[in-house]
Each structure stands twice: as structure tokens, then as C-alpha cells.
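Every protein chain except one is present and positioned as in the full complex.
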Amino acid sequence: MKGVIASIAPEAEVLDLSHEVSRQNVVEGALLLADSARFFPSGSIFVCVVDPGVGSKRRCLAMESGGRIFLGPDNGLLHPVAGAGLVRVVELTNAAYRLPDVSPTFHGRDIFAPAAAHLWNGVPLSDLGPAAVSTAPLEIPAPRVSGRRMDALVLFADRFGNLVTNASLGILGAAQWTVEIKGKRIGRVRRTYSDVPEGRMLALIGSSGRLEISVRGGSALERLHLRRPCGFPVRLFSR
Amino acid sequence: MKGVIASIAPEAEVLDLSHEVSRQNVVEGALLLADSARFFPSGSIFVCVVDPGVGSKRRCLAMESGGRIFLGPDNGLLHPVAGAGLVRVVELTNAAYRLPDVSPTFHGRDIFAPAAAHLWNGVPLSDLGPAAVSTAPLEIPAPRVSGRRMDALVLFADRFGNLVTNASLGILGAAQWTVEIKGKRIGRVRRTYSDVPEGRMLALIGSSGRLEISVRGGSALERLHLRRPCGFPVRLFSR
Partner (left out) sequence: MKGVIASIAPEAEVLDLSHEVSRQNVVEGALLLADSARFFPSGSIFVCVVDPGVGSKRRCLAMESGGRIFLGPDNGLLHPVAGAGLVRVVELTNAAYRLPDVSPTFHGRDIFAPAAAHLWNGVPLSDLGPAAVSTAPLEIPAPRVSGRRMDALVLFADRFGNLVTNASLGILGAAQWTVEIKGKRIGRVRRTYSDVPEGRMLALIGSSGRLEISVRGGSALERLHLRRPCGFPVRLFSR
């Protein structure tokens, strides 16, 4: 992908945002993108490839939103960045801005990278293909609240072994919550890791604004022996 | 290595092609390089270090081939890119283009990176050392074909857990093959992941033109519990 970009737009500067999204975890990729995009300069072009449906009928999109451009498969990955600032969406069908041979397993290289490079060269978004109206939703289950109890779940584990959940600040609100995972009470929501002793498990609001389960100086993923963290239940109780 | 390049050729742009080749897997590195090089601009300089023999008598080479320059150890890593377009090969012996102190365990930093930076600065290839004639072959075992059966094997697992085999498109030809691995029939060769249901194992031709064993939405490496994928047998039967 970097070679393709360098061939079409030799002056373009390429930054690696992340190559560490868990295999085919569209939710993790979408949230990473949504959390990171606003820190990049206006005009940035994002090539986003978490693409389990590559080669199927799923569409390849490019969208302008919030002063930035995002390219990726229509599988929910771009959904969080297609918010209030959405200007337009196109489907990447114009063969002039793809590689001559498009493989059925690597659209990152053959469709998304060349489209991004041509955009960087000044090709207008509307030249890449016809306007597209809607995009696939991102399937993030909402926590279930019943009385003083909330049933949340783990969305993914980050590279430090922190377990990122679907309980966002907006959902938690101003209430005081106590957190439980795998039958283990880990106390109230803390501000930062050093609010507990070394080696202790804790819950806090991560830099993305979501409840995370962590171990100070360690890995919650390893501590809890979770092989498949995605979907693991987390319970919260308010006072 | 990046610091060395930035010190000698401050304007050179460095792209990371991959840091994920399995430890000391020369075949994986060589195939990655062969598959990727043509997507990079003419004139690109490739620093290629998969180098289990570092510090031994194996030579350090630079070669011009297909309008690009490749530097690396003479262990087969550069063999696939030294094809029809090969112009010249030199051995990197000129001390003027190495770091002053060459460690016996990190020639990437001390020999290959400085040579690449000097090439970028305009030093001619022939100044880096004497012409060298031949290079080590790359030992990729060919599949054995007997009648309607082909015995192939896994060369490496990629970062998604796909098992890349030694059965290339050229060997498979036009025949219809049925694939078996670890005693499990996984059907005919498919076009892309979504040709089978979620979670199903399949065989397809990967973006590099070789037969791969995959799991849709998963990892064949994990599904088959392969600790050492390299060399694992794969059987094919034609109708």
C-alpha cells in the first residue's frame, strides 16, 4: 500500500496510525479511528482497512467529513466518523483510480491506496465514483441498564491488555458505579492507574472516554485469562 | 537503522515495508519482497534484513534489478528479485560506506543502512564494493505431483493466521483442485473469503498468487493449532 501511494503521489507523507487492530475487529478499528481522527490536521486523508468482507459485494467508499477524508469498506468502519460534519460519500468504482488488476483479497493495495494517492494529487472526490447515500451501521451493543445495575461488555483488548468496554461516559453519567468482572469486585471507577497499588485490578475511563478494565503495571487480559475478550460481560452497580 | 539513514541522508524518506516477517524466516522475507517490490517507484532502495547468518562469512550484497536497488545478506533473501531485470551485483566491502565500528550481530545498522543512505546520496553502486557474480539460491521446496494428487506444504503463516503454501498459480494450472489439511477436506479453491460462511475454513489464491489456507473471519493457524506452521503438509486432489 505504501509503495502504491509513493508511486502515484511521491510527495505524500504517510503516517502509520495503527497496524495493531485485532484481526477483523471492525468495532475496534472504527473506535480507534473515531478517537484519533480529530487529532490529525484538517485535510488529512485516512486509508482505513479492516476488511473481513474483501472480495464480496460490500462497497468501497470514500467520504468527506469534518474537514477530513476517509476511505474504507462499507462495513461500519467509517460509521463513527460519518457524523455531524458529513459532506459527501462516493463509491470507489472509477477504474481510472484503481490499480489495473484488482485482486479479490487485497483492496487496500488495489483500490483504497491508489484512490487516496489520487486525492492527495488533487483529484476531486466526486471523480472517484458516483455519490453513495448510506453506509453500513456499526454494530456496537449498548449496555443494558435495569435499576441500579448495568450489564456492559468488553469490545476489545488494547495492546497493553486493557479491556475497553461499551460503557461510555455518556451512559455512565454522574452516578457512582462499582464494577465487577468474572465474579470479581474491582471497586469504583478510578481516575488513573496510580489510584490503586501496583498489581491491582481497576476500572477507569480511558483516553477514549470509555470504561476500561486494567491492571496497574500489568495486563487485565492476562490476569483474567481471557482468550477471547470481545463480548466478555462486565457488571456495574450504582449506589 | 533509521537513525543511521537520517544521519547520512537527512532528506531520504523511509517507509516501513514490514517488521513482521517471522523470526529468521528467509523464505517469508524473500516472497514478501518479491511480491511487494513492483508496487514501489522505480529507483526505490530496499534495505532487506532477515539475517540469521549475521557475523558469519555470508556476504553482504547490493544489487540493481528491475530499476530498483536491493541490499541484503547473500542467503537467498534477494534471490527472487534478481530475475530477468538484473543489471549488477556488488559485495558491500568498502569500509568508507560502513559505520566505523561493525558489530558482529547487527549488520542492518552497521553495513546495510549506511550503504543505502550513501546510494540515496548519489554514490554509484560500483563504489560500494567489487562486482559479485552469483548469489545464494532460495530453498523453496516444490510441491510433488503424482497423478491426480499434489503434496504441497505451508511456507509461513501471515499476520492474519493465513497459511501461505508453496503451491503457486503456475503449478496449480487450470485443473480443479480439492484441498486437504490435517486430515480435513476443505473443498475446492475459492476466489475470496466470502465464498464460504463465516467461521468456515477455505483454500484460495492469495494476493501473492499462492494457495493459502484461511478461515473466514478467523485464523487458520489457530483453528488448526499449528505451533510451527512452516513445513506443515497440505494435500490437493484434482478431479
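Letters A and B mark the chains in the order given here, with residues in each chain numbered from 1 onward.
As a working rule, contacts are C-beta pairs under 8 Å (C-beta built on N, C-alpha and C of every residue); 3 or more make two chains touch, one makes a residue touch a chain.
Note that the coordinates shown come from a computational prediction; the quantities given were computed from them, not determined experimentally.
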Can you say which of B:Leu17, B:Leu31 or B:Val54 touches the chain missing from this structure? B:Val54
Contact set of chain A toward the excluded chain (per top definition): 15-17, 36-37, 39-41, 44, 159-161, 191-195, 204, 206-207, 216-219
Those residues of chain B which, in the complete complex, touch the missing chain: 2-4, 6-7, 10, 14, 16, 23-24, 52-56, 103-106, 109
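The rule is short, and it goes like this: only the chains that are shown with their structure count from here on.
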Suppose a student superposes the Cα atoms of chain A on chain B; what rotation angle should they report, nearest 5 degrees? 120
With chain centres taken as the means of their Cα atoms, state the distance from chain A to chain B in Å. 30
